[in-house]
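Only one protein chain is missing; all other protein chains are in place.
Order of writing sets the chain letters: A, B and C. Residues in each chain are counted from 1.
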Amino acid sequence: MSYYDFLFVIEVLVGGLLSGVMYSLVAIGFVLIYKTSGVLNFAQGSMVLFAALTFVSLVERGIPFALSLLITFAVMVALGFTIERTVLRPLVNRSPMTLFMATLGLSYIIEGAAQLIWGTQVHGLDLGIDDTPFEVGGILISSFDLLAAAIAAAMVAGLSAFFYWTRIGLAFRAVADDQFAALAVGLRLPRIWGTVWTAAGFVALVAGLLWGARLGVRFSLSLIVLKALPVLVLGAFDSILGAIVGGLIIGASEKLAEVYLGPFVGGGIEGWFAYALALVVLLVRPSGLFGQKTVERV
Amino acid sequence: MAVQALDAARLPVDWAKLVQKLALATALFVVAYGVVPAYASGYLVEAILLPFLALSLAAVGLNLLTGYCGQLSLGSSAFMAVGAFGAYNFNLRVEGLPLAVTMILAGISAAGFGVVFGLPSLRLRGFYLAVSTLAAQFFVQWALTKFGWFSNDNPSGVISAPHLAVAGLSLDSATGRYLLSVTTVMVLTALVWRLVNSATGRNFIAVRDNETAARVIGVPVLRTKLLAFAISSFIIGIAGVLWAFTYLRTVEPAGFNLDRSFQILFIIIIGGLASIRGAFWVRRSSLSSRSFCPGSAHSCSAACSIRAFST
Amino acid sequence: MTFFSHLRKAAIATAFVLGATAVHAEEQYFPLQSYRVGPYAAGGTGFFGGFIDYLNLINIRDGGVNGAKLAWSEGETQYEVEKGVEVYERLKSNPGIAAWNPLSVGIAYAMIDRITDDKVPLITINHGRTDTTDGRVFPYVFPLLLNPYSETSGIVNYIASKEGGLDKLKGKNIVVLYHGSPYGKETIPIYELLSQKYGFELSQIEVPHPGNEQQAQWLTIRREHPDYVVLRGWGVMNPVALKTAQKTGFPADHIIGNVWSNSEEDVIPAGDAAKGYTAITTQASGERYPVVQEIVKTVYGDGKGNLEDNSRIGSVYHNLGIVNGILNVEAVRIAQAKFGNRTLTGDEVRWGFEHLKLDPARVEALGAKDLFHSINVSWDNHEGDGYVTFQQWDGKKWNVVSDWIAPDWKLLRPIIEKSSEAYAKEKGIKIRTAEDADAVVSN
């Protein structure tokens, strides 16, 4: 392998890792909700779309950037809260599968609502981040991706701090650990769920802005859940650390596979490669890399 | 079925109920083979009944797996695609293959795929399994697009329905295609009905309701799951043949995308998991409501599904 | 809010049809399988908006085509095949259908058998199956102006013209980045053929659907140092390609888009990364052409404009809709010249399309000089040898940067015939002759 080939591998790897962070960003929204209420919230993708579309529509109507951000955040909080109140709370105690399908239905409703409210146009979203690549030792690195990774890291750190040091965070962790026990010691589950959905709305907002800037704001934005799902499976549905590591692994291996494995089968394997990889890992560790291995109680 | 017969022997025979059932079956036959072919408009047959029959059959298949056996699959339309492209190729490459054999072979191909993609179910449960079935969805679509052989190297990657005939009788007309569909659906649904009421069907339910207990009392859990994947995929595969041959006539792999899988899933949710009849009436009502439904039909069914849960 | 106004418009349009039917005037009807909601609504509103705007212009300005009023009604498909078929079956019994114009590959496929049975033309302008160009096998399908093979040849000819001639292509390196779908893969053999013929190096790289991740592909491209990248994209894949190109340092002005990568929707989301990007088109964009001006004056002035957002007048999809309107109306006019100025049958309109010859002079008379070049459809050539041009995005709008370019039709025809003949064999279709084409079913 020549020096240039080596550089190229590194470049693909770095690009993949940075993409992986973007996947993690979406995956974290899933984890937050799954950990506390056992729901795999398929509507997370539509929430990302909704956030981006709301923000960009506000900006296009001449509302200043910061104010738009604030309004969008408020809207996302309201949306998260409404979903929790109107869809998930009435379904409490149903099987996880039922809840999952409800969120699947919800994703279509949110998409439809977004279209009714904001129309069907495709928008560009300019966050004012310059995306000219810079070179480090012969490797091109995207400044946008790097910044996105930094924002994602900051968000994870912020969320961790929130859940580690605040009262509600403590309650969150208790609920994540054991719902019944948490209930028994008098934690108010609905309030925690409300908070978690708010947090998920916030994550959707951040993901929506960054992904919106990457892809443009359009309907297929909600398809990024399909990138997040293998990340979740690989890293475990209930682990934020898993979502991050999973994202990095998927991002890097998917890009390397496309470049080095793709040519042997004609390319375009990224669509299913991540799923296949996640599957292989699962066959060894059925509850993901960072999932808790549960002892079956009988 | 035999158990039911014994049950009936033990209980006093409920003649009224029996007569009612017989009358219902007769009425169904008269409507399906008499009234519809004679009086239904082209629109009703081509735009409502044909997709209704194909998707209902797919829903029956998925219901066997998800509703009865408890294995959530998000990749149903991949198996429809395998069925459709399988039938196309069997018909194309084997001279003079009867239509029924073509369809059964297509179903068997889909069943084979189902078993392969059902293998993870032996180790994975719940969402981990559901997400892994997405691998089937994306892989099949990729493979059908990637390898031109599947579409007989058609530059547009599409397949077209062949001339349809049974025993020399052409079924290419709208009525002919309807009769083919309705017969296929009725036969398969009847077989599924018998299956779910047999010991095999009870094994499915046992695995769904309590896998550990099922294993301990001797239900062959692994074999039961794979069987559920196989039979379910077989039926969904044949539904794919109907979709391609009797309804759309020319299809591309993209027609069997994730949205289609979700659509089938919605049908069984709204119709009620583990309810064969549900698969039919939901499909019917969602079609009839479509023309009045302003937003996406998906949002509509989604809304219905959420309502169905809350009640 | 946008949605309800569409609903209102659809209602008005329908009422208009019903009202017109009531007086039994001569009338030609266009059933529209439009998509104004759903993921592809942006394209649908533009195209069907332009189409309807032109039909409106003919009605308002000329009182129809030789006295035959134009009518239409819409059925929402959301670009979904199943709904497209439903709308087809619902609207097909309306009287006086001229032609179907779905602007959806999937819906068009599902209609081929149906319209052939019903003997009504199916117009797949700029899209559809390549082999439907062969009118001998597909009597009722018309991929007008441009099929994928001609597009490929047109793009290569454009690159050649930039390099100073076809002989200068030798040794050049071209990468084709295509969408991972049958549509995307359709031109693979044609690029290979042209690469052999002209001696340029070629590599074709797939982007899996939907195309929201292209890091790996563009890094591979960067390693190859190609002279040009051809973008055969769709939907979100296009802006992502442009953004990723910027990210990996590939210049946008060496990326050439195909006909489904040439709209405002493809470049606006990419922002500055799209500046300099060039794409093929069969119809120039902008509103300076007389016919567009007349639409602005007559139709929009009258408050009957179909576009929600007037700034989209003259956009790529809107102008495509207008050109599509011109071709449909002229086919009806040509058929009327033979069969009489009355409501025509679908088969008569088919005959009209098969004699749709608009030379540059006629195009100018229609107020469309420079909007599109010309068309020359015949009974066995349903594409009509349309010329193409290339537009460059300057960050705000598209600017035409080339002459009208002719694809190498002669080279491509045998390949098309091979494919259509295989289809005819597979389906047991008898290959049509010129006499067959002249036999017309009139009621």
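Assume a contact is a pair of C-beta atoms (placed from the backbone, for glycine too) under 8 Å apart; a residue touches a chain by one contact, two chains touch by 3 or more.
Simple rule for what comes next: contacts and distances are computed from a predicted model.
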{"item": "Omitted chain (choose from \"Proton-translocating NADH-quinone oxidoreductase, chain M\", \"ABC transporter\", \"Branched-chain amino acid transport system ATP-binding protein\" or \"Heme exporter protein D\") - UniProt protein name", "value": "\"Branched-chain amino acid transport system ATP-binding protein\""}
{"item": "Touching residue (missing chain; options B:Ser41, B:Ser170 or B:Thr212)", "value": "B:Thr212"}
{"item": "Residue, one of B:Gly34, B:Pro98 or B:Pro220, that touches the chain absent here", "value": "B:Pro220"}
{"item": "Chain not shown, touching residues in chain B", "value": "1-3, 6-7, 191, 194-195, 198-200, 202-203, 205-206, 208-210, 212-222, 227, 231, 274"}
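Heads up, the rule we're going with is that only the chains that are shown with their structure count from here on.
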{"item": "Distance between chain centroids, defined by C-alpha means - chain B, chain C (Å)", "value": "36"}
{"item": "Approximate Å spacing (C-alpha centroids) for the pair chain A, chain B", "value": "33"}
{"item": "Residues of chain C engaged with two or more neighbouring chains", "value": "3, 37-38, 180, 208-209"}
{"item": "Two or more partner chains touched - positions in chain B", "value": "141-142, 146, 295-296"}
{"item": "Complex contact set, residues of chain A against chain C", "value": "8, 11-12, 15-16, 18-19, 112, 115-117, 119-126, 131-133, 140, 142, 144-145, 214-221, 223-224, 227, 254-256, 258-259, 262, 266-271"}
{"item": "Residue ranges of chain B touching chain A (in the complex, touch as defined)", "value": "72, 120, 123-128, 130-132, 134-135, 138-139, 141-142, 146, 212, 258, 262, 265-266, 269, 295-296, 298-299, 301-303, 305-306, 309-310"}
{"item": "In the complex with chain C, residue positions of chain B that touch it", "value": "42-43, 46-48, 51, 92, 141-142, 145-146, 148, 151-152, 154-158, 160-163, 247-255, 259, 290, 294-297"}
